[in-house]
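Working notes for the structure below.
What follows is chain A.
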Amino acid sequence: MTTQSKGTVPADGAPPAVELRDISKRFGAVQANREVSLSVRAGTVHGLVGENGAGKSTLMAILYGYYQADSGSIAIAGRPVQIKDSQQAIELGIGMVHQHFMLVDTLSCLDNVMLGAEPAFFLNAAKRKVRSQLQALMAETGLHVHLDALVGELPVGELQRLEILKALYRGAKILILDEPTAVLTPQETLQLFETLRRLRERGTTILLITHKLKEVMALCDAVTVMRAGQVVQTKSITETSPEDLAQAMVGRKVHLGRPEQAAAHDAAAPLRLRVQGLSLTAGQAVPLLQDIGLQLRAGEIVGVAGVSGNGQTELLEVLSGMRAPEAGQLELGGRRFDAASGPWLEPRSARECRLAHVPEDRHACGMVMSFPAWETAVLGYQDLPLYRSGPLGAAMNHERMKSEAAAMAERFDVRPRDMNIGSSKFSGGNQQKLVLAREIGQAPTVLLVGQPTRGVDIGAIEFIHQQLRALRDAGCAVLVVSSELDEILALSDRVIVMNGGRITGELDIAECTETRLGLLMAATAKEETNAAALQQA
Partner candidate 1 sequence: QAGQPAVIFDMGGKFDKSFNESAYRGVERWKKETGKPYLEFEISNDTQRVQAIRRMAERGASPIISIGFAQASALQQVAKDFPKTQFAIIDSVVNAPNVQSVVFKEHEGSYLVGAMAALTSKTGKVSFVGGMDIPLIRKFQCGFEQGVKATNPKAEVFSNMTGTTSSAWNDPTRGGELAKSQFAKGSDIVFAAAGGTGSGVYQAAKDAGKLAIGVDSNQNHLQPGTMLTSMVKNVDVAVYNVLKGWKAGVSVLGLKEGGVEYALDQHNSKLISPALKTKVEAIKADIVAGKIKVADYMADNACKY
Partner candidate 2 sequence: MSASSSSSSSALPRWIDLGLLPLWNLAVALGVAGLVVLAIGQSPMHALSVLLQGSLGSLRGLGYTLYYTTTFIFTGLAVAVAIHGGLFNIGGEGQATFGGLGVGLLALALGAHLPAAVLLPLLVIAAAVFGMVWALIPGWLQAWRGSHIVITTIMFNFLAASLNVYLLVNWLRPAGSMAVESADFAESARMPALHQLAALFGVEMPSSPLNLSLLLALLACVFVWWFLWKSAAGYALRAVGSAPRAAHYAGIRPKYQVLVAMGLAGALAGLVAVNEISGVQGKLTLDFVAGAGFTGIAVSLMGRNHPVGIVLASLLFGVLYQGGVEVSFELPGFSREMVVTAQGLIVLFAGAMATVSLPLFVKLHGWLSGKNKGVAKELAHG
């Protein structure tokens, strides 16, 4: 690994906005940060990259006073400081946009922004003040949110903007963003970057954690690579390249960019899944899905592109039987389901039809966080005879479960290998691998995948994509929902674009270009989501 210019970048006159020296932090058994030194020049965007669990979030959490470092020192604008809690960090002009949004679903955006920084004792007065300030801020930065909508009812993109507004409203001079683009669409990402550039112009210093090297190259002035809790290298952007960074992160060569050619698309391949006239509406008659019809054939990967919050989530829920639509027919594994007459598909019957599902929200859906990994590794397949033992299969076969889990960990390189560790203790990347391994394990004929690589590092992304392709080549029909255009383009043989609960376009991969898709998705997308949000608010 390149250790040249480890630590700080060559300093010019002005003191660095942020100076971390020899920060160490351990959680019980885990050394999250090991003598990390990092210095960020004022008014620049500084990238921070590294594998899942490399220690990026922890380091930033320490800078934000959310965790206390075991050892090491921090200096802000050259002044050594002790950051005991977030309050202090905020006073020092540090703002943080957390990886897992720090918002209260049951409160309005306005309340969320001012919480902790209310300008007046009585909320009405406070709201009036904050509202006007925010409107100014929104105009200035182009970050637009519905101040009165409940957070719980807004699409992630908007929440992301809300988080940034929150930080800026508190007068952040140093802005930390932890995987801000993990949940954004290209359009939203571009907007975000516009904003960030504008902020940089204003002299804001920005620390950006991301798994997407393209973004680093596009935005950052300097970038630091972490691995296993340590800084591997810090380079100015001009001296580095994606390949270089990737190698530094993973410690080996990583294949980036557009993959080998997609599978020859044949219309004769057997039909695995067909839906028609699918429609679903939320409580207050907000249309979520409108007259959706699609088909999946053996041996193809169909990508669903779209601004998150345009029905992809619901589509997956309906197709996997987690949610019953108002209308629509479904053909799957030789069985027909009609929402109008008779019961809709249920998760159980879905698996009987050999349909597997990798849910978007792995934390709430994909795994039981309080279970050890080996129990999570059979979730959904707990009824399979092979996992049962004893009379009438009343008992679970733990030996078998553990051995299978170990096998999954082995095949999908889940780290750590020890499947007795609690599911929550694995990084998102590894959690994702585990879920994928579980769902692919039973050789499904149809696989639904939501956000396959959200929050996952490039090493893992490469691997996961390989697995999905392999499955396709084995004759499985795969439906991939992703807000990453790169991913859609890298994986799909056919692309469906969703917008406002409708299918607004279907393209063969050959005719796909980022811009073209982008336009299809973006077309009035904002208005759509806003409308929905307003209706609900």
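Going forward, a residue touches a chain if its C-beta (ideal position, glycine included) is under 8 Å from a C-beta of that chain, and two chains touch if they have at least 3 such contacts; residues count from 1.
Criterion applied: all candidates are chains of the complex that A comes from, given by their letters.
Since the structure is predicted, the reported quantities are computational estimates derived from the model, not experimental observations.
Visitor: Pick the one that touches chain A in this complex: which of 1 or 2 is it?
Guide: 2
Visitor: Contact residues on chain A for candidate 2 in the complex?
Guide: Checking each residue of chain A against candidate 2 gives 26, 28-32, 51-55, 228-229, 320, 322, 346-348, 350-351, 357, 359, 361, 364-371, 375, 379-380, 382-383, 388, 393-396, 398, 415-418, 421-422, 425-427, 429-430.
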